[in-house]
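Report on the following structure.
Removed from the display is one protein chain of the complex; every other protein chain stays in position.
Now for chain A:
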Amino acid sequence: MAFTSSGNLSSAEMSTRDAIGAVNRAKRIDKIFAVGGILVMVIAMGLLFALIGDLVVRGLGRIDYDFLTSFPSRRAERAGILSAWVGSILVMLTTAFLAIPVGVAAGLYLEEYARKGWLSNIIEINVSNLAGVPSIIYGLLALGLFVYGLDLGKTILVAGMTLGLLILPIVIVSTREAVRAIPRVIKEGAYGLGADQWQVMWHYIIPAARPGILTGAIVGLSRAIGETAPIITIGALTFIAFLPPAPVSGDFPFINFDWLTDGFTVLPIQMFNWISRPQADFHVNAAATGVVLMALTLSLNGIAIWIRYRLRREHHN
């Protein structure tokens, strides 16, 4: 390969041939890389899709009207997930109600109000660390603080608060990203017309950031729906054969919050409970619950991805 200073013809020919060889070799390695990349992706995705397909094949046949409207039972063929999906929805409502306003407020503060300094630095490191704290640690926090410290019991409210804290970093980060993407001129125009800071936030920043915030909130909620560990840690029962009182009733004052202080179970807990049993019939129930759970989380995420996709297209146009 080396060029010699004498520059005779044969060595020049040699180096050309070498160069062609090197290029061909590089092209071959390139192909190996590209094929390897695709292969790894196909293997990983293929494995996952095979597993999900297996779950659907085993579980889908078990899902019928009775399965969705029955309480858990000692007999596998009679058991259903009524208390579990009602519990999941009520816990989700509580989580959304707590985490979204607080998360959006915190994100707004960090992006629009906070001056660069040690305090905002600490909060930033802190949020990024919280996003990586294992979910079971949130369970221990809730057990020590809410269940034993504040004596709130093992209720829907406690589960909602626990999962709310868990998804707070997700909501904060997505709010910050959404706010950061808003063109400065909108803000400056509003300030120029004499709006104060809160007016700018309320009338311009929050509406403009809404799709991004929504995406983050949905992703957070879909994570919360699938969380099992923190709910087990606060000691949620797994055998619940009753429903909490309905939140809406025909009598005055039409809405009540008694359900917040009720015991509950949720879909992932029910699934975990059935997986842990030795009988194969219960494993079919577990697969069916898994299908319901996956349908919920995947459709939530699908919605979030769709919103973001539309948002990006609008930005481009």
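Keep this in mind: a residue touches a chain if its C-beta (ideal position, glycine included) is under 8 Å from a C-beta of that chain, and two chains touch if they have at least 3 such contacts; residues count from 1.
As a working rule, contacts and distances are computed from a predicted model.
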Checklist entry - The chain dropped from view, which UniProt name applies: "ABC transporter", "Phosphate transport system permease protein", "Cell shape-determining protein MreC" or "FeoA domain protein"? => result "Phosphate transport system permease protein"
Checklist entry - Out of A:Ile89, A:Ile136 or A:Leu152, which touches the unshown chain? => result A:Ile136
Checklist outcome for this item: Touch assignment to the omitted chain, from A:Thr16, A:Gln199 or A:Gln279, lands on A:Gln199
Checklist entry - Of A:Gly144, A:Pro183 or A:Pro207, which one is in contact with the hidden chain? => result A:Gly144
Checklist outcome for this item: Those residues of chain A that touch the unshown chain are 23, 26-27, 29-30, 33-34, 36-38, 40-41, 43-45, 47-48, 51-52, 54-55, 101-103, 105-106, 108-110, 113-114, 122-123, 125-141, 143-145, 148-149, 165, 168-169, 172, 196-199, 201, 219, 222-223, 225-229, 232-235, 268, 271-272, 275-276, 283, 286-287, 290, 293-294, 297-298, 300-302, 305, 309
